[in-house]
Each structure stands twice: as structure tokens, then as C-alpha cells.
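The block underneath contains the structure these notes are about, expressed in C-alpha cells.
Removed: one protein chain of the complex. Kept in place: all other protein chains.
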Amino acid sequence: MNLNFTPEEEAFRQEVRAFLAAKLPAELVQKTKTGVRLGKEDYKTWQRLLYEQGWVSPKWPTQYGGTGWTAIQIHIFDEECFAAGAPRILPFGIGLVGPVIINFGNDEQKATYLDDIRSGEVLWCQGFSEPGSGSDLASLKTRAVLDGDKWVVNGQKTWTTAAHWADWMFTLVRTDPDVKQQEGISFLLIDMKSPGVEVRPIITIDGEHMVNEVFLDNVEVPAENLVGELNKGWDYAKFLLANERTGIAGIGQSKAEFRTLKEIARHERKNGKPLIEDPLFQSRLAKLEIDLMALEITNMRMLVEEQKAGKPGPMSSILKIRGTEIQQQLSELSMDAVGVYANPWIEAALEANWNGEPVGPEYAPARTPYYLFRRKASIYGGSNEIQKNVLSKAVLGL
Amino acid sequence: MNLNFTPEEEAFRQEVRAFLAAKLPAELVQKTKTGVRLGKEDYKTWQRLLYEQGWVSPKWPTQYGGTGWTAIQIHIFDEECFAAGAPRILPFGIGLVGPVIINFGNDEQKATYLDDIRSGEVLWCQGFSEPGSGSDLASLKTRAVLDGDKWVVNGQKTWTTAAHWADWMFTLVRTDPDVKQQEGISFLLIDMKSPGVEVRPIITIDGEHMVNEVFLDNVEVPAENLVGELNKGWDYAKFLLANERTGIAGIGQSKAEFRTLKEIARHERKNGKPLIEDPLFQSRLAKLEIDLMALEITNMRMLVEEQKAGKPGPMSSILKIRGTEIQQQLSELSMDAVGVYANPWIEAALEANWNGEPVGPEYAPARTPYYLFRRKASIYGGSNEIQKNVLSKAVLGL
Amino acid sequence: MDFDYSEEQTLFSDSLRKLLEDTYSDTERRKVLDQDDSFHSEALWQAYAELGLLGLTFPEEMGGFGGSAIDMMVAEIEFGRFLSLEPYLASVILGGGALRLGGSAEQQSRLLEPMIAGELKLACALGEPQSRYDAFDVETKAEKSGSGYVLSGRKAVALGADCADRLIVSARSAGGVADKQGLSLFIVDAKAAGVSINPYRLSDGRGAAEVTLENVAVDAADLVGEAENAWPLIDHVVDLGTAALCAEAIGAMEKANDLTLEYLKTRQQFGRPIGKFQVLQHRMVDMTIEKEQAESLALLACMDADKTDPAVRNRAVSAAKVEVGTAARFISEAAVQMHGGIGVTDEYVLGEYVKRLAVVQATFGDVDHHLQRFGALTAAA
Partner (left out) sequence: MDFDYSEEQTLFSDSLRKLLEDTYSDTERRKVLDQDDSFHSEALWQAYAELGLLGLTFPEEMGGFGGSAIDMMVAEIEFGRFLSLEPYLASVILGGGALRLGGSAEQQSRLLEPMIAGELKLACALGEPQSRYDAFDVETKAEKSGSGYVLSGRKAVALGADCADRLIVSARSAGGVADKQGLSLFIVDAKAAGVSINPYRLSDGRGAAEVTLENVAVDAADLVGEAENAWPLIDHVVDLGTAALCAEAIGAMEKANDLTLEYLKTRQQFGRPIGKFQVLQHRMVDMTIEKEQAESLALLACMDADKTDPAVRNRAVSAAKVEVGTAARFISEAAVQMHGGIGVTDEYVLGEYVKRLAVVQATFGDVDHHLQRFGALTAAA
């Protein structure tokens, strides 16, 4: 047992840092540091740079473009990217549909999709949730009927992040309505440009447009867009959701956000002293940092286990639960830190290149929107209640 | 709407204070203030004094010895008694079985039992829980079979507080095993001196002997000891438990304990200053005091409602939940307050007239035992989980 | 001690509720939220004036109806329930309160009468960019000039200053930046030379502004109360506003709970209403308890908000703000969580309650601020 990084791991960290120093555009860093909203092109730019470096899909098998890194290297990479102010990589392609195609797709699908997923040339979105099927995902109703060499798809998806940017959507569709719910679902890839696909924005309480409703009205999908076997979609979805859980702890991002929070707490003043010296605020900050330190180690313990086992186990739900709790607490404490300047709602200040009259410190306008934005972290990817159900059953045997 | 006490209420408070100053024995006050364990005679002494004053059963109907006080007066009385250092009145007679006999008993039972309940001449205990029937009380198995003019009772009760002191026990027994659980239970009074009654002590984690197992082996109980109708015991139990819930908030006692805690926090030192000035301790103390202030008003709001309605409603579960949470937090913060002197286990120091070599401050030895003792507050009288089930169903309609 | 509304209070609460039900539906309010020229509904404001609401808390000799802070509470609970965007807190409770408690008869007659009639609005500008939640932390300077004063400084997040005709401004002519001594309050015309106002909405849609004062001349007649000794008045006004906010939060939390309970009963997952899941049931119970406990102390705060002994008043108000703040955060977060996706959409009304409660949290002191104020009083007592 040894919690110190090896010299090789330290050298790897330096290599990552050197790459970031050389390649990460200053403009992106400025946006992430101030909480300005990122656009589609921001995400694409960064993904392209990683793609060119060969580092865009570290967890994939090496023959498909993975890096062959250890779990610890992946952790170091993640941490350094966020520390440098890089944006996240949208998870739908590389994190979610990619591994499904690699594991369950056929050779033609691999040839068609994988490289574009890695380069970010083609953006994906996830068509799982429906208005009546949230936590109870298996009750989904979107219907796909085979008509010759085409599937005809009808239904509605919702909470579809980045659907308005996406070129493709991977979906769960009902292909057999007459069997047990979980046994009549298939995994289908849909071109967002197909006639009958309509995307309508959902504005969230933070004022942003990132999620959407997607209406599917007699959408024709080539038969070969079915991934894996007919009616086995639920298995692929479980595989995908387990991958999602593991990635969701967001340690690197949270560590970066913690540093921002600490900067704010040094700058804000209370009773004539920096807020960070206020005993109550300091103790909340300390507890949050300690929880995050613990989760970082828990995360590495589990990633190492996962890499040994070759797949995520149910314990990874812990990472989703604690990771999102910490994300929410970070956003909450950051909002509390700015005091009364948490209240003005200066949405324009969240857009790039705004030059209106500032209200409060530069970091203030993003705090309350970000707090509101983070509310959904404990809902998506399987709500934290669902994660606890999973742990209770699969780990505790209750 | 007015939260100020009326001049009449203030005058009543003075009357109670004068009584306590004149009659409450100093020896009892000394015991309650230092956390020394009270014996049977301590409880009886205090109850007798209240009986003689005519104040022992304020909530009873006046024709049976009630005082006719308003809910606010009852609250004032309770608060002043604990503030002066009086012990509590054991609830089993006056609080629990008394109202059942008054509401559902016959005239002979009223004549036989009520006055002795009030005087404390006869002590009662509650035979409800069984080893297999805790939260699921209605599953109780103790069987009573009518044989001529006697019930023959067999079974086992447990967690029976004060059974080793009690002269009588009121019980729930199964009198019809062939119907729905709740419909085959009766309410029976058992003389603890009856042959076949055996009491075995249960020592709790605080080291005290207050609860017991009670074994009932062919115990013969006169037929007339049945209260109310045959097989209606469950209704009477629900009535009794609702009364218990209301009494359990323990505002007066918690206020007195809060004052003790504050004294400890003034006496203990941290970083060279009184502990009460430590920012973290002070903020915990403040939150606890605020919660208690809130519960005091919530309690009065509900007692006033209850008195209007003539019976406790399901909202009174709130008082049980929050009241016991506060009791537990008080015991926890008091333990934390004494620092490392929470650790020595000097049980002899909890007995009256101990004169061994003290270990730490006088108030220290009782802290950890009391913390452990308070653990059961959220379990008995219907666990807090059961109370939430009640609220969910009866108040929220879920 | 009693806990019932008086007959008048019931009547008045009912008529206010009826007014809001009839004229201020979610759709109507959304229209007001989309307005750019004014951050509230002037029509509703005039209806408040007609109902006598704007004069509720003022004695009859000032043209009011002689109501107490408990009457204020009755109104604020309804405002919270219906998310009224109008500057009642800013103009009536804070601005009006400052003049009621500390203004001269001349000032009261000059400003309160038109305010009560709905012809003029007031706002307080007390906090500054560096003050956080300490209203005594004032850098704005008041320099004596002839018989009057000249004011210079910056005021932060002044509630209702987006639409106020007159501002009540705190300024310092003695003492260090965080001294309670040396402060004065002035009435400033929002259109006076040297006053510039940068108005904006808060996250809950209500109006506020940054106010900059550059050599603004004020008459001696516009000094409110005693010169250089305004702290007791400021402290009282802020306590009064805090108590009102607490009451408003009770209405908002009650509604957030109602929405959530309704959702638990209707939303189906796994073949049954999600309200059948015990974890959600118990959380809904916790939300109910939190709101009851907060309500008890909001009552106490409003009872004591008119008391002049600052220790008694500070204590009750801080206790209420702590309990309301804790409850508001718990309820907001639990309500969104149990709603799931729909709870984070802008379209669904719950988010407006969440934002209102977030603004309440960061107005006049958060939980930590009031825990510390309360704790210091407890330690000293």
C-alpha cells in the first residue's frame, strides 16, 4: 500500500502540464475561470486539440484510440486539465456511445462512427429519458417498427443535453411492446438531420439552453443503425450508465472549483477580515475540502479496482452520490461566499465579451446561476435515490 | 395573534414558582442538577407533593382531578417545574393508563385505580412491546384466554420501563388469534404480584437498570380487569400513544438542560477562553437554542389546537420527532463540551452520596451515560421512523 | 397568548388572496417578469393602494391604518405565496419604516401620505459593496455644507431603488468604516444631480439597483432622525425588513411544499405514484416539519419586530432568519430533487420559488451571519 505518486506518475503529470501550457487556448481558460458560458465551438476546439494529441479517449481500448493509461494516470490527466482551466469533454460521444459501439457494435459501425466521435467532428446526444420515463427508464414508450430495411420511429425524448448541437443521437426505443419492459428495448442510432426529428429548447432555471425535447415523428432510420442485438438495448444501457456513474465523480473539476472558491473567500471580506478567516465559513470550507480529499482517494481506490476487474462495479454509485453532493456544496458555498452580490441576475455578464457596467466582483454574476445549474447533478445519470437503491440491492443485498 | 403571556398567565407562573420554592426538596434538586440517578422513592416523593397540591394531573378532566388549566398554563407549569430542578413524573400512570381508564374504563375501575394513580401510591408500567413486536406492535403474541371469571395470560413483554418498581402493569394481549391482527387485541390490567409474573432486568448501555423483560406464565387475571370492550384494545392503544407523543416533546426539561449545558460551556475552557466563546461551539449552541425556541412555539400552537379539538391530532408526531432530536442533540453537545473528561466511566459518581476522588469536573461523569441514555428517545413511544410514516399517511395523504 | 388571526386579519388576508388569485396568475406574473421598462406591475401596486395595503403598518396620524408587524406578516405571507414582485418590502416596510420610526412629522406628511396613496415610492440604500451584511459598514461620506450636507459614495443592491422616487441613504460623517457611531440617514431624490442608478433584476425577478452618489446636495430638512446617531434606527429598520422577509418566505415555502406534495401524488414511476416511496415520504415530512418550525419563529420575529429594545428584537429576528434560512435551503433543494427534471426547468413555477428563497437567503444576512449575532447574544446573556 502506497499513496504517494511514483516517479513515473510524477513525470506523466509534467508531460500533461507541458501539453496544456503549450496547447490550451488562453481564451478558453478565461471563460472557464469566470464562469462564462461555453459554446459548441469551444467544446469542439478543445476536443480537437486532445484528439490531435492522441489523448482524447484515454479509457478506450488501445486499438480504438485509447492511451493505455493506468487508472492513476487517467486521474492525473483529469486533474491537470481542469486545474489548467480546460473545459470538460462532452460525455455523449467518447464517454457514452463510444464504448457501447466498441463493445456491442459491428465492424462497420466501428469504422463509421468511432473516429468522428474522437475528433469531435460529429457531436452526439443521448435520447434516453422521456416525459413519462425518468427514474423508471425502462417504461419508455418511443416506438420503433421495422418496415423493410428501415425502422420507423415515433415518440418523444426529453432532458436531451446538447441535442441542438448534436449531429447524431443514440436512443433507446421500444421494439417489442409485448414482453417484459426491459426485454423489448433496442439501442438505435439516429441522424438528427432525418426528416421528422424536431428539437425544442428547454430553458433551465439557471437561464441556460443546454437541454431539449426531441420529438420523433415517423423518423426513418436505416436498419443497420441498430447497435448489437435486437431487444438487448437494456443491457447496453446498463453498461453505459455504469460508465457514466464512474465518470461523474468529477474530482478534477471539483478540485479546480475548490481553488476558485478559496480565491473568492480570500477576496471577500467579513468583519474587516478575509472571509476565509471567518470561523464558520472556514469550517465549512474545511469540511468540504476534507470530503473532497476523501473522495479523491476513494475514487482512485475504486478506479484501480475497476481497472483490475475490467468493468465498473456497483460501488461506483458511491462516486456518483458523493461526487455530485460535493459539486452541489461547492456551488452553494461559492454562492454564499459572495454575500448580497449573489442576488443580482446579470445574465449578459455570463456571455463572452460582455462589457456592461459590472455589478459586484467579476466572479459574482455566475454564482447563483451555477448553484441553480448544479441542482440537476443529483438528478441526472440516475438520481441519487436510484443510486442508493442500486447500492442497497447490489452491494448490501437488501 | 399574540405571543406575549397575559398578566393572568404571568401571575400563574409566579404561583407555580412560589409552590416550587416552598415545596420542592433541595435534595431532589441537587440530584437532578448533577445527573445523579433517581430512585423509586425520589419519584414517589415528588409525585406525592404534587398530588397534595392538586396539580399532579393537569390534563385530566376536572371531575377526575384535572386542574382545568389552559394549554399555555400547562406549558408554564411544565417549564417551571424543570427549571426548578424537579424530576419528571413517571408517565405510565398519569400520562398513559389514567386517560385510558377515564375514557374507556367502567365506574368501578375508575373508583379502584384513579386516585392511587394520582397519588403515586400505586406505580404502573406499560406492557406493550414484545421481543418480536417493536415497531410492528400489532403483531404481539402474548395470549389471554378466558377461563371462567379469569383471564389466563401467557407471553413475554420487553423494554418495560420501571417494571421492577411497578405494582401494576397495563398490557395489550391477544384475545382473538383468528381475526385481523388489530382486531384481536384487548387492554388488560395485571397485578405485578400475581403468581407467574417474573421481572428480569435489562441493563442499558448507559449502565442503568430501568427497563426490564416481563415474563407471564399462566398468570391469572380477574375478568373485570379488562378495560373497555373485548378486542378493542388496539383503539385504546392508539389513543394512548397519541397522548404519549404529545407529552414527549419535553420542552420544559430541554430548556432546563440547555441552561445546564450553557453553564458547562461557560466553565469549560478552550484556547484560553470560555468554550461558549469558541465560534464553532457557540454556533452549535445557538442553532440548538433556536431549534428549541421554535419547538416551544410549535408546541404551544399545537397544544392550543389540541385543546380546541379535545384530542391530539397526527401533527403531534412532529413534537415527538423534533423533541427527541433536540433531547439527543443536547446530550451530545453536553458530552462534547466536557472534552476528554467525557471518557472516564465513573459509574459510582452517578449514585447519590458518592464521595470518591473526583475525575474531572463535577458535571463530567454523567455526560456520556446521559448521551447513551438518550439514544433510546428516538426509538421508544413509536420510533421516529414510525412517526414519519404516521405523518406521511395521516397528514400528507401519501 | 393566542395564535389565531383576528377577524380583521382573516378578512384582510382573504381579500388580498382573492386579489392575487384574480389578477396575478402565474401567466400574468410571467408577463411582468418579461417587462423591460418596469420590474413590477404598476397596476397591482395601485390595487394594493386601493386595498389600503400601502398604509397598513402606519399609525392613523400618519395616514395609515394602525396595523402592527403581525398585520405586516399576514400580508407578507400572501406575497410569498403568490410571488408578488412589487416593491412592498422596499417601499413600505423599509423606506416607509425608516420614516415611521425616525422621520419628523413634516417628513412623514411630505412622503408617507403620497406613498400610502400609491403616488410615490421609497427605497432604502444602506449596504455598500464592501459591507456584506453589516449595515454599519458604511464608507459613503456626508459632509456638512451650509445648513445641509453633501453625500458621496456607492450603495449596493438597494432593493426597490430601480423604481423609487426617494431613497433613504445612510452616510457617515464620523467614525471608522465599521463604526456604529457617526452614521446619519438622509432622504435623497432619485433624480437629484449627482445620483446615478444602475437598475437590474435580482435572480427572483425583483428590482434593485447599484446607486452612486457624487457630491449630492441634501437639505437639512432631509436628515432623518438624529445626525451621526442613526445606527439604532438603521438596525431597527433592517430587523423589521428581515422579519417581513421571514414571513414572506413562510408563504413561499408553504407553496413549494404544496407543489411538491401534489407532484408526489400525481407523478407515476414504476407503476405507482412516487409518493409511495418511503424515502420521498419521509423527506416530504421533513419539509413539513422545517416549515412549521420556521413559521413558529417567523411569528416570534414579527411579534418582536416593533420592540425598541435591540437585544430582544435582534435575538428574535436572528433566530427566525436562521430557522427560515435553514428551512428554505432544505425545502428548495428537496423540492427540486423530488420533482426531478421538471423541477429545474424555467417553465415550471417551482423554480421561481427556489429563486425567491435564494434571494431571501442572501438578503439582510445569511444563516452564518445570524447564527453569529444570535450566538453572541446568548454568550453574553
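Order of writing sets the labels: A, B and C. Residues in every chain begin at 1.
Note that a contact is a pair of C-beta atoms (placed from the backbone, for glycine too) under 8 Å apart; a residue touches a chain by one contact, two chains touch by 3 or more.
No experiment lies behind these values; they were computed from the predicted model shown.
Checked against the full complex, the candidates A:Arg37, A:Arg88 or A:Arg322 give a single residue touching the omitted chain, namely A:Arg322. Between the chain not shown and the residues B:Lys23, B:Lys150 or B:Arg375, the one that touches is B:Arg375. By the touch rule set out above, subunit B reaches the unshown chain at residues 129, 132-136, 139, 158-159, 202-205, 207, 268-272, 278, 280-281, 328, 332, 335-336, 339-346, 357, 359-360, 368-369, 371-372, 375-376, 378-380, 383-385, 388. Counting the whole complex, the residues of subunit A in touch with the unshown chain are 1-6, 9, 72, 262, 274, 276-277, 279, 282-283, 285-287, 289-291, 293-298, 300-301, 304, 318, 321-322, 385, 388-389, 391-392, 395-398. The chain not shown here touches subunit C at positions 277-279, 282.
One rule holds for everything that comes next: only the chains that are shown with their structure count from here on.
If you average the CA atoms of subunit B and of subunit C, the two centres end up 42 Å from each other.
In terms of their C-alpha centroids, the spacing between subunit A and subunit B amounts to 52 Å.
Shown for subunit C are the residues in touch with two or more other chains, namely 368, 371-372. With touch defined as above, residues shared between interfaces to two or more other chains in subunit A number as follows: 280.
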